[in-house]
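Partial view: only certain chains, each at its native spot in the assembly.
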Amino acid sequence: MIAVLKPGASRERTEHLISWLKDQGLGVHVSNGEFQTVLGLIGNTANVDMEMIQSLDIVEKVTRVSDPFKAAGRKFHPEDTVVRVGQAAIGGGEFSLIAGPCSVETEEQITFVAQEVKKAGAAFLRGGAFKPRTSPYDFQGLGAEGIRLLLEAKRATGLPIVTELMDIRTLDLFEDVDIIQVGARNTQNFDMLKELGKTDKPILLKRGLAGTIKELLMSAEYIMASGNEKVILCERGIRTYESTYTRNTLDLSVVPVLKRLTHLPVVVDPSHATGHTYLVESMAMAAAAAGADGIMIEVHNDPPHALCDGAQSLTPEAFARAARRIFKIREAMAE
Amino acid sequence: MIAVLKPGASRERTEHLISWLKDQGLGVHVSNGEFQTVLGLIGNTANVDMEMIQSLDIVEKVTRVSDPFKAAGRKFHPEDTVVRVGQAAIGGGEFSLIAGPCSVETEEQITFVAQEVKKAGAAFLRGGAFKPRTSPYDFQGLGAEGIRLLLEAKRATGLPIVTELMDIRTLDLFEDVDIIQVGARNTQNFDMLKELGKTDKPILLKRGLAGTIKELLMSAEYIMASGNEKVILCERGIRTYESTYTRNTLDLSVVPVLKRLTHLPVVVDPSHATGHTYLVESMAMAAAAAGADGIMIEVHNDPPHALCDGAQSLTPEAFARAARRIFKIREAMAE
Amino acid sequence: MIAVLKPGASRERTEHLISWLKDQGLGVHVSNGEFQTVLGLIGNTANVDMEMIQSLDIVEKVTRVSDPFKAAGRKFHPEDTVVRVGQAAIGGGEFSLIAGPCSVETEEQITFVAQEVKKAGAAFLRGGAFKPRTSPYDFQGLGAEGIRLLLEAKRATGLPIVTELMDIRTLDLFEDVDIIQVGARNTQNFDMLKELGKTDKPILLKRGLAGTIKELLMSAEYIMASGNEKVILCERGIRTYESTYTRNTLDLSVVPVLKRLTHLPVVVDPSHATGHTYLVESMAMAAAAAGADGIMIEVHNDPPHALCDGAQSLTPEAFARAARRIFKIREAMAE
């Protein structure tokens, strides 16, 4: 961390600041320039309140030189993390499609969708048992029964399953779930992240509704700091001023940005991002071309009768077509 | 809810849509215009997926006519809700200052600050025991011990206390807390909201980092639908493209907007919104002039040594000056 | 346009509103529902102030049923517009790369870059003569001399040229320019748009820094309403809260959204959107996969010495590689 002092900062006050910084356990390297003094701070600066120092009247500017993500950062872990579940893998060159309905509704529905998406090339089955809905009056998901039905579909097809945890008190129900999803609204539910860090399950961590790249990585850091390194990051659209024609704005540049900053795999969810069926295929193809390690797509046997998010679900036929085109993009990239 | 069909929608498909809507338990009022058919939907439309209907190819546009907030809305509850704790009250013309440090640090610190803010006119003491920090490596708060110290300060000064709950599993520790705060990162932690709805504690509900007005009211609705009507809404700045000179953008127009939509009290937190000491007083005065029912301000005995958010904390002296000026604004408004 | 009246709106006030609407030259179709009256407004509703009607106390909600873009909309012009310049074409299945330096600097520079990008497959040469810079102290471009140099490069390579107009008073200088660019900061400079509507030059219209999709189309409408139908729309990244790792957020979902709403071609500029060289290639590939009709990329012979935006410019070699990969994506999409 670098603190630049204002021109004319008195010697006495400068000494006082330096001794205060040392009290915080930091090494301080002073360089007196012609006009200004620059302090280089060494040590565990992750704990230092930059805004506090910035607010002191002798300080012109404070800059953090190094990124605060230690476990998630590429610096000390250059090779890609690959998350493997059975035959399927995400990251480090391995690419997977994750597909299934927004909500699990019945055994027939989830098993049928599972079979269809498997045929089309999906490697994981997704489905919501616990549903975060803006309104308390909307369908809240089947809960424990939904997880039971997902496990039935897994048995029938062999597809590993991905489903969302909303309340840490229900973690026991997720014992046989393959990947636990943390939704956009819980991405800074730090106590939940800490608890998930104590499990050995892969965690699919969605970016917050208006989460920065740094916040997403710091949330991953919460899980990893507690011991679990199997974190998959998921871009799902961010909130911007444009919400008339798309629900959120899919931020695909985050894919190459994250690939540079972190070794963790990056998945894209074009269904929630756009909110409209007619946008899903082209955005999935774009995500593949941007270098995503996986794409998560909502598929429903009968979108107009879906209990949740029908407007953004593909039919199995539309998903099969999208999958073919996505795989073609992947091939074009490999050449 | 109103669904406008496209010009030339076939009679058969129109009939099919109407019968599907009736299957969802809705009354449908059809009006055939010269060019277009308009369907008026009556009944519990809160459960209807507007986006789904919107996506049907015979539908031009779907519009929700009535607001989805039932318990929080003013329509069925025109008079203001007043939240009372002992002598203090917020809402319905009653105005309160809530003040105290970001984090509780020691018994001396919290009791000293409590005495100072009480002298200056604060009606509530705030202080963080559990702290949501972006980084897992930052100070996470004193936890249960922090609550114990807050209760000591309450005993010493008589000020009721406000403190944040981060993990629903720790709710028991909040038995003697007067107002439970739900932070911006948990504002859509729906399971926590449901649980808080079963208590009879007043809840100070912060707007999400990029929460819409509707989402804030729907989160209040989650608490109220579970039986607890004592909800205080809190504007704390929203995330926008401008973050160089202020941490977030304080949205004061939300105060008169909320006063029109809901009977619940509205409090403003200028400290977290701006992130800079030098902006707190003027934004607190502006919040009072905008009609806020309360203002929550961070006060620390020694901001440069605060363990958290020192850059936005006022000293007790600065708080006393701000309080005087805020009360003058309140008087000017009453004339 | 549909206006829904509040339940219990008095007959007298309803009559008064209807007669006022008729005074505005609108046909009014009244449908009295069980609870509410719905007014269907017919005629030139583009001139009606929706917010005004919305604010009347007997009105519950006003909804615009039809899009306000007449000339740009697909409704009355279903087939794609193709903009052709010599051999090159953009739109309707035709795809073009547009490449060149941010600023024209010298004849050698611009001619060299033109030759290089032509070899790599670019169909148009871009280069800035007039430069919109945030600071008045930054390099403002070579002006008229810059256009002269671009025309030299055109003569040397045969590539048609694209360059930005900043001040309508300099329009005469653009007589031999092939495509006139309107930059993000002038996208709502309505007098300039009207004037460009009187020319017969193709116009490359960039989306505003925080422009909505509707605003972009309405700006195109300004040009088209004055008689010039050759408008190319350009996505160049929008301003969001995330600006640490990318300059703006590239909004690729706008590509399929615009393809549905309008017949005009859509081009993507990943260089300005991201602001970083290392993101350009992957975002260009993603844009191609999203269905863009063209991609505009900054290429500079010597990025570290560029007078403007060097940080986002590709070298000719990097551009050649990106072009190869983009064309492969196009092939994969065509199969």
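For reference, chains read A, B and C in written order, and residue numbers begin at 1 within each chain.
Everything that follows uses one rule, which is that a contact is a pair of C-beta atoms (placed from the backbone, for glycine too) under 8 Å apart; a residue touches a chain by one contact, two chains touch by 3 or more.
Being a predicted model, the structure only gives us computed values, none of them experimental.
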In total, how many copies belong to the whole complex of which 3 are placed? 4
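Everything that follows uses one rule, which is that only the chains that are shown with their structure count from here on.
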Identity of the chain that, by mean CA position, is farthest from chain C: B
Please tell me the distance, in whole Å, between the geometric centres of chain A and chain C computed from their C-alpha atoms. 31
Taking each chain's centre as its mean C-alpha position, how far apart are chain B and chain C in Å? 38
Give, as an integer number of Å, the spacing between the C-alpha centres of chain B and chain A. 26
Using the touch rule from the top of the page, what residues of chain A touch 2 or more other chains? 210, 214
Note: in the complex, chain C contacts chain B through residues 2, 4, 29, 31, 33-36, 38, 40, 42, 60-61, 63, 65-66, 210, 239-241, 243
Which residues of chain C touch chain A once you look at their complex with the stated criterion? 210, 212-214, 238, 240-242, 244-246, 249-253, 255-257, 260-261, 273-274, 278-279, 282-283, 285-291, 325, 328-329, 331-333, 335
Chain A - residues contacting chain B, complex: 20, 44, 46-47, 49, 51-52, 54-56, 68, 70, 132-139, 166-169, 185-186, 188-192, 194, 208-210, 214-215, 218, 221-222, 225-226, 239, 247, 275-277, 303-304, 306, 308-312
